[in-house]
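One structure, as structure tokens, below. Some questions next.
Removed from the display is one protein chain of the complex; every other protein chain stays in position.
Chains here go by letter, A, B and C, matching the order in which they are written, and residues are numbered from 1 within each.
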Amino acid sequence: MPALLTMRNVSKSFLGVRVLSDVSLDLEAGEVHALVGENGAGKSTLMKVLAGEHTPDSGTIRIDGTEHSFSHPSQAQAAGIGIIHQEFALLPHRTVAENVFLGREPVRRGRVDRRAMEERTAQLLTELGEHGITPRTYVHDLSVARQQTVEIVKALVGRASPKDPGASDVRVLVMDEPTAPLADHEVSLLHDLVHRLTDRGLGILYISHRLREVFDLSRRITVLKDGRHITTVPTAETDTDQVVRAMVGRELGTYYPPRARPEEIGDAALTVRGAGNTRINGIDLDLRAGEVTGIAGLQGSGRTSLARALFGAAPFTEGTMTVAGRTLRPGSPRQAIRAGIALVTEDRKAEGLALRQSIRDNALLVTRAVHARGRPPAGRALTGLLERVTLQSRGEDQQARYLSGGNQQKVVIAKWLAAGPRVLLFDEPTRGVDVGAKSAIHTLVRELARDGLAVLIVSSELPELIGMSDRILVMADGRLAGELPAGADEEDIMRLATGGDRREDAV
Amino acid sequence: MTDTALAPPQPPVKHSAVRASRLTDPAVGVWLAALAVTLLGWLVVTLDGGTFFSRANIVVILSNCVALGLVAVGQTAVILTGSLDLSVAYLIGLGTLVAAETMESGSVFGAILMVLALSAAVGLANGLVVTGLKVNAFIATLGTGFILRGWIEDNYTGPAGKVPASFQRLGYDRIGPVPVSVFLLVAVALALWVLLKHTRLGHHMYATGGDEHAARLSGVRTRRTVVLAHVLCSLCVGAAALFLASRLGAGAPWAGTEARYDLESIAAVVLGGTVLAGGRGGVAGTLGGVLVLAVLDSVFNQLSVDPFFKNVVRGVVIIAAVALYARRGSRRSA
Amino acid sequence: MNRRRLLVPAAALCAGALLASCSSDAPPDSPAGASKSADTSDGKDSKFFEQAEYDRQMKLMDTEPEGPDAKPWEQMLEPEMTDTAEYKKKGSGGTHLCFSNAGVFNPWRQVGLKTMKAEVKQHKEITKFTELDAQGKDDKQISDIQELTGKGCDALIVSPNTTATLTPAVKEACGKVPVIVFDRGVETDCAVTFVNPIGGYAYGAVAADFLVDKVKPKGKILALRISPGVDVLENRWSAAKVAFDKSELDVVDVKFTDGDTSKAKSIVADAISRHGQIDGVWMDSGATAVAAVEAFEDAGVDVPPITGEDQQDFLEAWKDKKLTAIAPAYPTFQWRTPVIAALRILDGKQVPKEWKLPQPTVTQDTLDTYLEDGMPPLHYAMCGCDKMPGFPEAWGGKK
């Protein structure tokens, strides 16, 4: 019996540049097959080929032994391939049902059969154990996590036949970084879901940077590098180091840089007392020069709100905030920046970069916007700055959108360093960043702390948080639930984070 | 000042807000506005010593809705899909000419088909230029407009053709106070409404307008959708041309441009709460917008307001209305 | 799959169209009657040329008008009087006069409207004057007329936006009130009287003949027109064409300016450079005359014989720059006549079926009599308003 899905010698190049060369891969029914590799290794391209977004230059795609060639996503769907994209493909102003069936609305007597759509959607939602969503809810009224669920339901709905509206004939499900937007307990929900799907005989291609998940979930792991197939191994027969080595092509040494020694930690650069706003309250916080403070917490616990409040993006409405001794009345990012606060946001593409502008213009944006009087660093100064963040690019004129996630993040950091901040806030510093760049960023962050900056890191990746932080503050329900010393373990953190089970409103 | 830009991506909203949004739905709002304007007009006119709800006046208001209404309904289709059509004005002119001339020589029905065929062709051209050549709709349709204009100027030197009395009845007959042409408008609007709400094409138009990339990833044939939207729009414009032909009794090259149907229709659509960027709104609102403009016009007439001053008021009304929608929109972080 | 979807709206539209046609299955007779602008156009101006009408206008130009010389707006050429007893206003009480205006989208109409309003003021018996402005929309003017017929007007004055398209509406109105049409005509004689000057042919011919007379044979003529498709203007051009064809002159360019002065100026400049020289400029209206003159100045060449209109700025330029020029007029005083006509009709006095007004021309000799100092540049000299109360301020001028 042939494998559920076989891709053989798939090659794809864009005007001469090869991004996939002779990649082969197969997927059994009921298996989770993990696909790992650094950004630009070709994962996304491979998936886009499978999804029918790109047509391969050569190679074959077989499903149940029958060969297919896709020229449009709808054909891939018709062939039973469902994709969960890293960026959601949801329409905020349409209902859940409309989104789920978009592109394959069931039609009865010439009209779209809304009832069928909504019934089927509701059914699938309950099957996935999701009760907070009704098919008629507007997507823009849903939390990110629930939008994720909608994405999955959407992927599960195959091309409906008029007879049996919404009859799912999805055989292959591709998940591209599905847990990226999720909080940890949501991740475990997702994993249960994945198991339930495989039990139904679906084959799942699972793309992720989080090796822990990969090892938890997958039966086999395939590693891509520079558009080539490196290896495919049964998960049971390998370990993290081997995989990482295959991905990076070198040893990654110790994962995290050494923490700050006590004498390196200075006095408070930023102090907050009794501060709060609609989302968070009672915040007492000191960020000390030279120290890396980690903020842990579930999605919706207020950790991001805290960062944005400190930065004045969603300012505190009560309490006091002093930076380097001078009180800062909460207002706009502009004021925060003036006071020497910088925020590396979670959503790099939408909030961190002007994607169609050059690296130079992005790096200089803050200084141009705020410190217009003092000449922004130009020429060598800028070059030096970019070297410092170990940016790898085709020159300062390259547009930001053509950089990899890691290098994009480095540009964002450079942008803030150019403004010479005292306090550096990171929200999910390494989201969607590949292993190599990840450690580079970690090292950089530590260096900055060592240079006397006060650093705050918000992250949903506990290993990162634990590895990087000199102390960890845990948030729950918009309050600081407690503080843990360096090297605290995940159980302590989760206990504080989930203190008093309030998962529902945490979502 | 920059708070809008800073509002965090997706603040969770309670479901009650969704209910509320039903009430603050622009489509409803604009009809309320229309009602308000009507009552206000009635009040003012009566104080001025006129009669607003006279049968004659109602007829006038309604029949003034038809031409703009048909165009605006079509415009709604393209705008919802995230596109735009600035060529409508010239298409109307050409449409009336073709209609009148074919009716003079041939049959009425033939003429109708001719005009619709012409419109469909123009719509197709617009759609293909926008999707195929990737020319921004603004420029593309502006260009086709120019092309049509040249065609008209080169082939016609004034009103031409002649519409038989039989067909003119479309423009002049009425049932009670309701001109039959209004039924044409209603029919077209209804057809488009059904199409938008209850067919795949409709759903895909909303999707394409809302987020073309997402729609495409979801397997929507976005290009095809945009092209069809343009065709639909042009067909509505064709209907408008037919109506005008029947009303004017002949083809009038500048029937569309002198009335500025291109910009007026867009104004009406937006007044009706359809978002210019696409993806949200609908026919119902547009009709409301058209009604508001028509009633305003009538009130101006009753008070014989200086024609130049009318434009000032219209401009203010349009801006004010959209500003209102913007406030509503922001309140629910839509 | 999309075919079926396309059917839905298509069907809907046909349904709409059908609905339309069922309400109109009456015998397709043509009440509006065939007319010049109703026959299919072959895209050339020939269709705008009628020998008979042309000859008539030529003859009228030499005809002595009846009526007071001092008041050309009350004069009439070859009138065929018609009886209006049936319209005689019953009982006393003020007169309610209504006016459906095509629009005020150009200075000529603005001057005209001011003049008409001034005329209305002069008559105590007119207690109410309702004006509706169609802003150049045929469709709106149709409903305006319908609306006015419902307003209890004693008489309705109509200045149609276009000839063919307003015929049905006017016919409808004729049944209810005495209708006076002026400026542009309609294709029905149901109106009590149709007030208009001699016409476009005469205008075009006068200008053309002037050039034929002033410009040496083989001279290069540049014809500047506002825009195609405006019947009045088309007539002017077709008549001019006749004259030029007969002459030795060589019309090197016929361009449309859209009444846009800077475009006109550019066109003239380009024409000069393209043809080396221009020996005469013919214009179908005065709006852009001054721009043309300036184009020659800026190009550093003498201004050749040029035709314009009785627009103030042109007359001034003419005088200051000692141009060889002529200005046929489409007199704005014709805006006074309809009011006068209306009152006569309501008095039961006779009026001509077609009230032909004289169409004076501004020539070198008459220039000073028409050129009124202190008037705004876009004023039309032949408004016949210089004796009216409120002149010149009401027309934007200064004493």
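We adopt the following convention: a residue touches a chain if its C-beta (ideal position, glycine included) is under 8 Å from a C-beta of that chain, and two chains touch if they have at least 3 such contacts.
Quick note on the criterion: contacts and distances are computed from a predicted model.
Enquirer: According to its UniProt record, what is the protein name of the omitted chain, chosen from "3-isopropylmalate dehydratase large subunit", "Multisubunit sodium/proton antiporter, MrpC subunit", "Autoinducer 2 import system permease protein LsrC" or "NADH dehydrogenase"?
Expert: "Autoinducer 2 import system permease protein LsrC"
Enquirer: May I ask you to name the displayed chains that the omitted chain touches in the full complex?
Expert: Counted over the whole complex, the chain not pictured touches A, B, C.
Enquirer: Per the definition of touch given earlier, which of A:24, A:137, A:232 or A:357 contacts the omitted chain?
Expert: Only one of A:24, A:137, A:232 or A:357 touches the chain omitted from view, namely A:357.
Enquirer: Using the touch definition from the top, which of C:61, C:76 or C:104 touches the missing chain?
Expert: If we include the chain that is not displayed, C:104 is the one touching it.
Enquirer: For the chain that's not shown, point to the residue among C:67, C:150 or C:396 touching it.
Expert: C:396
Enquirer: Determine which one of A:99, A:179 or A:407 touches the chain that has been left out.
Expert: Going through A:99, A:179 or A:407 one by one, A:407 is the residue touching the chain not shown.
Enquirer: Going by the touch rule given at the top, which residues of chain B touch the chain that is not shown?
Expert: 1-2, 4-6, 129, 133-136, 138-140, 142-147, 149-151, 153-154, 263, 266-267, 270, 276-277, 306, 308-316, 318-319, 322-323, 326-327, 329-330
Enquirer: Can you name the residues of chain C that touch the chain not displayed here?
Expert: 104, 106-107, 110-111, 114, 225, 228, 253-256, 258-262, 264-267, 269-271, 273-274, 287, 290-291, 294, 298, 313, 376-379, 396-397
Enquirer: Could I get the residues of chain A that touch the absent chain, sorted low to high?
Expert: 13-17, 19, 38-41, 43-45, 86, 226, 311, 313, 332-334, 337-338, 343, 345, 349-358, 361-362, 364-366, 368-370, 372, 376, 383, 386-387, 391-399, 401-405, 407-408, 415, 432
Rule of thumb we're sticking to: only the chains that are shown with their structure count from here on.
Enquirer: Specify the chain with the shortest distance from its C-alpha centroid to the centroid of every protein C-alpha atom present.
Expert: Looking at where each chain's C-alpha mean falls, the closest to the middle is B.
Enquirer: Find the geometric centre of each of chain A and chain B from their Cα atoms only, then give the gap between the two centres in Å, rounded to an integer.
Expert: About 43 Å separates the centre of chain A from that of chain B.
Enquirer: Express in whole angstrom the distance between the two chain centres, defined as the mean CA positions of chain A and chain C.
Expert: Chain A and chain C have C-alpha centres separated by 71 Å.
Enquirer: Using mean C-alpha positions as chain centres, tell me how far chain B is from chain C in Å, no decimals.
Expert: 33
Enquirer: Which positions in chain B touch two or more other chains at once?
Expert: 194, 199-200, 221
Enquirer: Hey, what residues on chain C touch two or more of the other chains?
Expert: If we look for residues of chain C contacting two or more partner chains, we find 8.
Enquirer: In the complex, go through chain B and note every residue touching chain A.
Expert: Residues in contact with chain A: 1-2, 6-10, 12-13, 15, 17-18, 21, 194, 198-200, 202-204, 206-207, 210-211, 213-221, 279-280, 333-334.
Enquirer: Please name which positions on chain A make contact with chain B in the complex.
Expert: Residues of chain A touching chain B: 51, 53, 72-74, 76-77, 83, 85, 88-94, 98-99, 102-105, 107, 110-112, 137-138, 140-144, 147, 154, 300, 304-305, 308, 313-314, 332-333, 347, 350.
Enquirer: How about chain C: which of its residues touch chain B in the complex?
Expert: Residues 1-2, 5-6, 8-17, 19-21, 23-32, 34, 37-41, 43-45, 47-48, 103-104, 130-133, 135-140, 142-144, 146-147, 149-150, 161-168, 172, 227-231, 234, 256.
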